[in-house]
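Provided herewith is a single structure, encoded as structure tokens, for subsequent inquiry.
One chain of protein is taken out of this complex; the other chains stay put.
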Amino acid sequence: MFLFDTLSLIFVALILLGTIPNLFYSFGYLSHIERKRHYLLHYFTFIFSMLGVVTAGNALVFLFFWEVMSLTSWQLILTEVEDKETIKAARFYFIMTHFGFVFLLLFFLIATDGNIDMHFVDMQGIVALFPYPTLLFFMLVFGFLSKAGAVPFHVWLPYAHPAAPSPVSALMSGVMLKVALYGFARFLFDVLYPWPLEWGIVILVIGSISSLVGVLYALSEHDIKALLANHSIENIGIILIGFGMGMIFDSLHLETLSTFAFIAAFFHIFNHMSFKSLLFMGAGSVLHQTHTKNIEHYGGLIKSMPLTAFTFLLASISISALPPSNGFLSEWMIFQSMLGSYNISDTSLKLAIPFAIFALAMTGGLAIACFVKAYGISFLGLHRSDNAKHAHEVNFLMKTGMVLMALVVMSLMLFTPFYIGWFDKMLISLHHVSVYDKMFPDGFWHMHSVAVHGGVVSPLILLASLLGVTLLLVFAYKVLDVKKRVYHTWGCGYKTTAKTQYSATGFAGPIRRFFNWLYKSDEHFHKEKIMEHETKFSDAHYEVHVKPLFETSLYVNSKKLINLVSYWVYRLAHFEQTRYAAMIFNLMLLVLFSYRIFFHAFSWATFVLESIVMIISIKVLIIGDKK
Amino acid sequence: MIELLLLPALIIFGLSFVKSKKVHKLLAFASFLILLPTIALFELPKPYHLLGDYLVADTLNVYILFVSSIVGIGVALALLTLNKHVRVSRKAYRRFYRFFAIFWIGLIFSILSNNMGIYWIGLELATLSTVYMIKTNHSNAAHKEAWNYMIVGAIAISLILFGIILIYASAKPILGEDAMNFNLLLAHAKEIKSPFLFEIGFAIVSVGMFVKMGFFPMNLWLANIERASFYPVAALFSGILESAVIVGFFRFSKIAMEVNYDHLFTFVFIYAILTIFIVAFLIFRTKDFMRLFSLSGVEHMALIALFWVSGGTFAALLHFGAHAFLKPALFLSTGVLESQGKYKIAGALRGYTGKKGTLFWFLVSLFLLAVISLPPSPMFFSELYGFGAMIDTAKSSHHLLAMLGAIFLLLVLLSIIFYKFIDVYQSMKYEGKEYQKKVYASELIALMIFALGLVGLMLPSTLTYLKGI
Amino acid sequence: MVDFFIGLFLASLITALFTTRLYRLLNWYAFNSLTLGILALLIGTKLDDNAMLITGVVTIIIKAIGIPYFLKSFSQKFHFVRQIQPEIKVQYAIMLIPAILVFTFYLAEPITHMIANNSNYVAISISSLFLSLLLMMEHKNIAPKIVGFLSMENSLFLLGITATDGMPMLVELGIFFDLLMAIVVINLLFNREHEEELNND
Partner (left out) sequence: MILYITTIVVLLLLAPLLLSFIKSLKMWLLFKRPTSIFQGYRNFSKLLSKETIVSEETSAITTYAPFLVLSPLLVTMFFLPPVVQGAFYVSFVDAFTITGLISLSTFFLMLLGLDSASAFGGMGSSREAFISALVEPAMVLTVFSVSMMAGDLGVGQAGVNLAAHFPKEHMASFLFAGISFFILLLAENGRIPVDNPETHLELTMVHEAMILDLTGVYLAIIETASSVKFVIFASLFVSLFLPFGYTYAAPLAIFVFIAKLFGVAMVVAILEVNTAKLRLFKVPNLLGIAIVFAFLSLITFYVLGA
């Protein structure tokens, strides 16, 4: 029924690390929620079901908990229904998870021959006999990555995560997406093991595109939680790049590099869990105080909410992959693993990997821009609304939650070797070679890359030296005992007000303009001109909306198609009210004729004859003449 | 034993002629009696010959009868407060019970029969008696639909009989007069001299049954009927009458499996997919509860048939049981939901306060979510096992990719239905205006019975029983 | 002799398809049932099967005399529309009917290779089933639809009598019982309609 190997346990640890701070936060947040019973019931079931998924030992249990997880998270999104958007988001989320579930179901059914209470390991034998393993691989991709939020199945994330209460967003984004990745890893390793090279490339490409798309849409977002949700897409992309590299190296029998890349991916899974949970908690605290998700209405919160601001800053540095944070370390590892592609002789790979490097680097740059925006606009400057002015620090429990999560982030930064040793053990249990000794040949100070000519990073030394130098500088400043005077910000002689600050829209302006081909943004500009002067106006309003490309091209159109088909089906079905006898007549004709043709002496001639007869008969008897 | 089984029905029949004011309560409680003999039937050794070779109780049909009788009780309970939701005369009430008694007798015959002829007679009896139940509603629509039902039902039933005679004709040369006996026929199916004749017969029987269950192309007629009639009738239709049909399908297809499995599978597979295709899109467009639920009933029947022919006996039976409990429960709750503010989905679940109200909306939500196979609904497990059986069949066929594609299509179609139900559920719970609504104890108890039935299905002992069939 | 009556059966059914008056339709139905009854008697005597003889007699009493009579009285009581115009154009019908016959013979052709006798009867029964369906669908009114349904019943009796040399007695009686029940229900349904019409007035 249940399975407790290293892979499972690592994810159990991930879930626990993600949920324990969240519990504190959640109880602090509870006063904000109206339907407490509903919330608590689903909240705990949700956590429990995630634990169930990662420890499930057979397909039946796995699918059961998987669906319970979807069900409860869906209900959690519906905890606070304030507008139609939430309802829409919840529906969209649920149908998307169901979409994934369909593929998972198919995968499991094929891989178990229908005995879904079979142990995972036994599935490998069945899969080996299945003639189309790539089909199974794509089922896994569709099934798990749609839940994890990789492009192009990411569309639900920016809707679902903002709609949920903040502790739940933190859990969904921080933990649930990782549970999906657990499933992906589990079945790739345990069931579909020898991977063709192409699979790895597919994952690499999906990862690269996800990371870019995620960060680009995040930049154009003004809803803080949607922004964070888009960043989850980006980070899932980064994880998948690592994962894809691992798969590629494994197919090329570069065992050490493969393990290294996988470790990078798993490390980033943990990192993303920690800082994304922390960010969502911070966003939740801000939302709790200001009652709005729009960052244009924040501003200056660092003064009233110092703790939130500090933890948010910590997480921002980490998610922007700036040294010496844990986010930097995992991204560094992923870059290093790509550097290992030096010895590969495959030309298509040689073209795919630079692209991935480019995507990852671009993502890094844009992520910094995005978090400067998110942090700067919401926490710095002047209050942009009355709500922001009246904000104050959140209650003790919520603070505890954030501090605990910040400690998790710190621990990932400080105890990197410990975590990596753990991932290393896990990969050994998954029949990979160990790289721990190669990564830390001379103690825990330096982390080496296993790639040929790879680099070295020393997180602790880096941290210590940065802290040391900064403290030294601060100390020197104190020693100098500089006279300090407080005055207004210079505003060209005008008074500096909330309105003179740069807005989030303005901040992202240059980037938005550069990527306009992707955004296809829809601008609304309105100004009250004075005396018909172009440049003089009393009041101006500027709004810009980004068109979600994937949503319109993939989802809206498929809904349109369903609508169209259902319209015709509906029209056809209504013939039965008046022509039921004719319907049955034709049905009988069709069934008997087909029995005669297909099950007794088939020939094309009679088949054509049948078709003609059926068409005539349906036309004459059912549809009839136009009046 | 057979007397015991029929006795409750006869009592109801007799009581329905008494013109007392209290009689309708008495009738409701009399209908509780139908459960007792079925429980007794469980205890008997199987197969148990009730009436020579004509009526034989085995594990399969006892299960189905048991499920049906629980459904019957639930419906009878809900009937107690029918007049609180709709206008119904005392006379109509008694008539309803009179025909319910006949219906039940027909049902016992068709479910327990081991003879195609008896099966058909029981089915016809049950069908004809329901015609009149539809008419308890005095609206014009109900009248029209009763006629519709009469005619279409009659055609379907005649087709079944026609097919039965063909099958009989095909088997008579080897079995003589006993060719109508299901068990014997099953045992000698391989010896049938003209399998083609048998298959033609089987095709006609299945077409009849499929029409009766609302498969392609007659998808809307059941929905229309259930829309027009009172909700307990709809509950009976979907909960019990369809069980009688599907049990026949089980038996016939079992024989057909022996004759030529590939033909049977291809036929049912294509037919079911066509059905679900149409039904999925119809569901996507429905705007009221009754049609929604009855179309989803069609979908589930198609799935059950599919699971059965794919060899997923356990899945089919579990799905059947779950469906038999869920659908009547939903129809009954529809009656409550629609009693105020007809046809309004938005906000239908809101405004139920107090202990009763909370329990009501909670149960209805559970049923709604269970019917789209969300765990821990039994349907979740049955679909898993059922699709598993299908995949298994697909793997042994020569058209693996085509079959997988078809199964995938099926799952996509089910997702469309899923989408609609989620949409409906959310709109019921979170949209629309909220105002005070009322629910009565008897309905709640009925719903509780169905909920308990569902829980009962998931008990390990039930599952082992089902696996043993 | 048997073939002759089968021919008559089919002929009466086909003629019924072109009928435009309700009473004449009932007459054709009665005649159709009569041929069926005679067939049963004939085959019954040939096989020396008492059950078959009983069937024949009951068929003649109920179907050839009873049901047409009841239907006629219903129609007078409830004021049926007696003018029944087939919906399907005659041009189509004259093409359809032979086509159906050809199709059913084609359908039953494999059966001839499997069992020697009676296979043609199967074909004819199936075609009469189709013809009855045709009868149902070419009319909008309820009365000819009922007649169509009854002819369907006849065609399957034809199958039962000719192709299988009779069904078990119990089953046949059961079928008759159901038929009567159907008539009762139909009566009830009409009654309702009548009552409602009165109420509406």
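Chains here go by letter, A, B and C, matching the order in which they are written, and residues are numbered from 1 within each.
What we mean here is this: a residue touches a chain if its C-beta (ideal position, glycine included) is under 8 Å from a C-beta of that chain, and two chains touch if they have at least 3 such contacts.
Values in this document were obtained by computation on a predicted structure and should not be read as measured data.
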Interface partners of the hidden chain - shown chains only, full complex considered: A
Touch with the omitted chain, as defined above, among A:Ile302, A:Leu407 or A:Leu572: A:Ile302
Selected residue (touches chain absent from view) among A:Gln336, A:Ser566, A:Asn586 or A:Ser617: A:Gln336
Residue touching the undisplayed chain, where the options are A:Ala361, A:Ile530 or A:Val556: A:Ala361
Touch with the omitted chain, as defined above, among A:Asn22, A:Ser73, A:Gln501 or A:Ser566: A:Gln501
Option from A:Val474, A:Ala540, A:Ala601 or A:Ile623 whose C-beta touches the chain left out: A:Val474
Missing-chain contacts mapped onto subunit A: 300, 302-303, 306, 317, 320-323, 328, 332, 335-336, 338-339, 342, 347, 350-351, 353-354, 357-358, 360-362, 364-366, 368-369, 371-373, 375-377, 379-382, 445-446, 449, 451, 453-458, 461-462, 465-466, 469-470, 473-474, 477, 480, 482-491, 496, 498, 500-503, 506-511, 513-514
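Basically, only the chains that are shown with their structure count from here on.
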Nearest-to-centre chain - CA centroid comparison: B
Centre-to-centre distance between subunit C and subunit A (centres being mean Cα positions), rounded to whole Å: 67
Subunit A and subunit B, separation of their C-alpha mean positions in angstrom: 43
For subunit B, residues contacting two or more additional chains: 151, 155, 159, 196, 200
Residues of subunit C engaged with two or more neighbouring chains: 107, 110, 126, 129, 133, 136, 145
In the complex with subunit C, residue positions of subunit A that touch it: 579, 581-582, 584-585, 588-589, 592-593, 596, 600-601, 613, 620-621
Touching residues (chain side subunit B, partner subunit C) in the complex: 54, 115-118, 120-121, 124-125, 128, 131-132, 135, 138, 143, 146-147, 150-151, 154-155, 158-159, 161-162, 165-166, 168-170, 172-173, 177, 180, 193-197, 200
Complex contacts: residues of subunit A adjacent to subunit B: 60, 63-64, 67-68, 71, 78, 81, 84, 86-87, 90-91, 94-95, 98-99, 102, 105-106, 109-110, 112-116, 130-132, 135, 562-563, 565-567, 569-570, 573-574, 576-577, 580-581, 583-584, 586-588, 591-592, 595, 598-600
